[in-house]
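There's a structure below that I have some questions on.
All protein chains but one are shown at their positions in the complex.
To keep things simple, chains are lettered A, B and C as they appear, and every chain counts its residues starting from 1.
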Amino acid sequence: MIEWNGNKLAEEISNHISDSVVSSDDHSVYISKEKIYEVLKFLKETSGFSFDLLSSITAVDYIDHFEVVYHLKSLITLSKATIKVKLGFGREDQPEIDSSYNLWKGADFQEREVFDLMGIHFVNHPNLKRILLWDGFPGHPLRKDFVTNSQSVVDDGEDK
Amino acid sequence: MFEFIYNILDAIIDIFIKDMRYESYIITAVTGLIIAFAVINGVLGGVLVLIWGERRLLGRFQQRTGPNRWGPQGLLTSVADAVKVMFKEDIVPEEADHYIFNLAPLLLVIPVFIIFSVIPFGISLYAVDINVSVLFILAITSISGLSIICAAWASANRIAIFSALRSVAMLISYEIPVGLSLVGILLITESMSVMDIVIYQSIPFILIQPVAAIVFFLGSLAEINRTPFDLTEAESELAAGYQNDYSGMKWGLFYLGEFAAAIAAATVFSTLFLGGPNGPILPGLFWLTIKVIAVLFFIIWIRASWPRFRIDQVLNLAWKGLFELTLVNIVVTSIAVIIWTDLDSNRLLYIGLVNWIFAFPFVLLIFKLLKTKKYQSDINSSSYYPVGSDSPKFKKEIK
Amino acid sequence: MIGFGLIKGLSVTLRNLFGPVFTIQYPDKRVGVFGLAKNKNLSVLSLLKSYPREFLFALVGMAKVEVRIEQFPRFRGNEFVWYDDRCTACASCAKYCPLGIIEIVTHASGENLQAGENYAIDKFDIDTGRCMFCGLCVEACPYDALHMGTDFERGNYHRAKLVLDKETLISQDKNPSSWFRPQFEEKEYNPWDSDLGDYKEAGRHEKPSYEKIKQNWVNKRKFNG
Partner (left out) sequence: MSIKSEPITINLGPQHPSTHGVFRMRVTFDGETIIDVEPIFGYLHRGTEKLAEERTYTQVVTLTDRMDYVSSMLNNQGYILALEKLSNITPEPRGVWLRMIASELQRIASHLVAVGFLIQDLGAWGTPLTYAMREREKILQMFEMLCGARITNSYLRPGGVFMDAPEQFWVALKDFVYDFPSKVDELEKLLTSNEIIFSRTKDIAVLTPEQAINASITGPILRSTGVSWDLRKDDTYDFYDQVKFDIPTHSAGDNYSRYLLRVQEMRESLKIVKQCVENIEPGPVRPHHDEVPFLVRPPKGDCYVAIEGSKGELGFYLVSDGSISPYRWHVRSSSLINLTLLRDMLIGTLFGDLFVTFGGIDINMGEVDR
């Protein structure tokens, strides 16, 4: 399998969808938040890319912004690519991004997981609710500003 | 047996008291109690041994040891279990219907013991000989369905209701082929008494009525909820089915009833189809025990080897398979019975021969109808998803 | 044909019915007379003489015989083996522990400085109640002072008793596992043979001679300069 060069892929994308590529490096392409759905749709449905398998969606908290990372794979062209989106500058409480559920059903649980643990809202997701933690859990634990409460360790009933 | 004990008691009483009032009634009652005590305790002991035997055998089938700690070879394991069950806390769910909840285990256990009243343990070793005892057995066994639905309904548990509905559906479906499978025997022996049937079996009826025997065996497996028809308490689906909310001795009664039913089914099968207590030299009770153990071994063996059916397959098998088989069996047997009316010793042979000839084509036909075709192996079949069919746009660039 | 696969399945289970048993009965198993005689290495008659009570139990197959589970030298067990003499209280183990369950308290000792014993150990606690036996502490120990143990029968009703303190570690049996200790494997060492009380045998290196230390020192200076 071949990995797409980020710069090359950025060129291809910006030729078709204007104002979508923010920057690029050797491994990944940074797409603007507004155009992400359009770009993913383009990548999925255009022959020559045909990214039919959404390998993984995840998000990283870089303190000043969040980054949603898409790892795409293509069974047809036997290639893979990394798409990144920067969002939520200035510690937005609820950064929003378009859901890719309508392109890949595989995004269902992964987007819910990102929402649950990182607090990124996926617009147009049909069932966006917490998946691993319970409803009403305070905060989103994978954010860097989440305070782990050491007091919540279960008392193991030590006999004195 | 009844007369035997009655006479002994009569003689003993005559020694001590003369001119006792209502003497015959009292002695009848005492005799009945003694026989009931003997039979019920015999079955209870049998259940304990069966539980141990089943666990031990299943263990060996699976290359485990099975229980071997309490008593020699673990024989006392089920005794220890029984003691444990008796001392466990009896929990009744708050929303349960208490009376029915408590009644249900009894309803399951009592009919099973009643069945043993008509079973001949030896040629003249029986509690009662009713002239319609085959019908009696069929009637009594269907009470267990009522018990299960009582238990499920009273415990107000949805999973239990599932189990009970499955159980009733199965019971209703399998009652019919089981009942009809015995018609062939009744036609041959011209009697509904189990004692007559036993005496008639110079050749075991499994050789003369093979189809009926298979149908009856499968049907009784379904009625006692054994693999492959253990849908009622399918552990992987319904946890424990209708017993979900039972604990302590009430649960113990269900367990007891289940295993006693297994013994009862094996006993009835060996009485009706394997010749019951008939056998050379040794006493009848010995032969019956041997046959019952053989049937139980087969039941356990099946449990160790096969998975269970789905509910629609179970009902399909009953209505589309076994039901037709029994009808065919009745027709073939009745024709044979009409042709060979004289009661010489070759009559059974002829009827059996006809049955065997007709049995197999029909078995095959019925199973063909059940639509089980051979799996077409499609290993390494050409994938119709175009993996690697297109090349990426930057083919020349090597990463 | 219908039923053929089912019958094949029955034949497989029937064959296994007479096959060997794979259960390991731990901690003891029940044996009959011959099993007991074989275990005690006695003839049946002398068994009756020397152990009459057990013989009676064995007659009904209820005599107990101890069973050990088969273990392998790299087994990562419950007790840790720690050599006081090898430990320099560098606390590498405590740093590498993912769960932070090793607690070390030291003070400057001032004695035997050249041998590396700058610190005296006040406290060396391993809370095995929270340990996951990953063995990273053993991997981290530069002086082969800490080893995984091979014991696993340390069940207890009190969590506090699961903490291995310094005294326990010094006084307990020492059966170190060969997890991350290649020198044990080279010697084909078997942890269950005997206690390894001698700390000199547990180490990876010979104690360097004065000449060698001096040579190393000079070499290092040479390359860096």
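Keep this in mind: a contact is a pair of C-beta atoms (placed from the backbone, for glycine too) under 8 Å apart; a residue touches a chain by one contact, two chains touch by 3 or more.
The model shown is predicted, which means the values in this text are computed figures rather than measured ones.
Asks: Please identify which of the visible chains the hidden chain touches across the whole complex.
Replies: Result: the unshown chain touches A, B, C.
Asks: Of the residues B:W306, B:W319, B:W340 or B:W356, which one touches the chain left out of the display?
Replies: Considering the complete complex, B:W306 is the one touching the chain left out.
Asks: Decide which residue listed in B:I5, B:L106 or B:A239 touches the omitted chain of the complex.
Replies: Only one listed residue reaches the unshown chain, and that is B:A239.
Asks: Using the document's contact rule, name the residues of chain C that touch the chain not shown here.
Replies: Output for chain C: 2-6, 8-9, 12-13, 16, 22, 70-76, 96, 98, 132-136, 139-140, 148, 177, 179-180, 182, 185.
Asks: Write the list of chain B residues that the hidden chain touches.
Replies: Touch set of chain B with respect to the missing chain: 58, 61-64, 158-159, 161-162, 227-228, 230-231, 234-237, 239, 303-313, 372, 375, 378-381, 383-385, 387-388.
Asks: Provide the residue numbers of chain A that touch the chain removed from this figure.
Replies: Residues 1, 27, 52-56, 58, 60-61, 69, 71, 75, 78, 80, 82, 104-110, 113, 117, 130-134, 141-142, 146, 148 of chain A touch the chain that is not shown.
The rule we apply is simple: only the chains that are shown with their structure count from here on.
Asks: Counting only Cα atoms for the centres, state how far chain B is from chain C in Å.
Replies: 53
Asks: Based only on mean CA positions, could you tell me how far chain A sits from chain C in angstrom?
Replies: One centre to the other, that is 46 Å.
Asks: Got the chain A residues that touch at least 2 other chains?
Replies: none
Asks: Quick one: which bits of chain C touch chain B in the complex? Just the residue numbers, please.
Replies: 2-3, 6, 9-10, 12-14, 16-17, 19-23, 25, 30, 60-62
Asks: Which residues of chain B touch chain A in the complex?
Replies: 385-394, 397, 399
Asks: Touching residues of chain B toward chain C in the complex: what are they?
Replies: Within the complex, chain B touches chain C at residues 57, 59-65, 68-69, 71-73, 301-302, 304-306, 364, 367-368, 370, 372.
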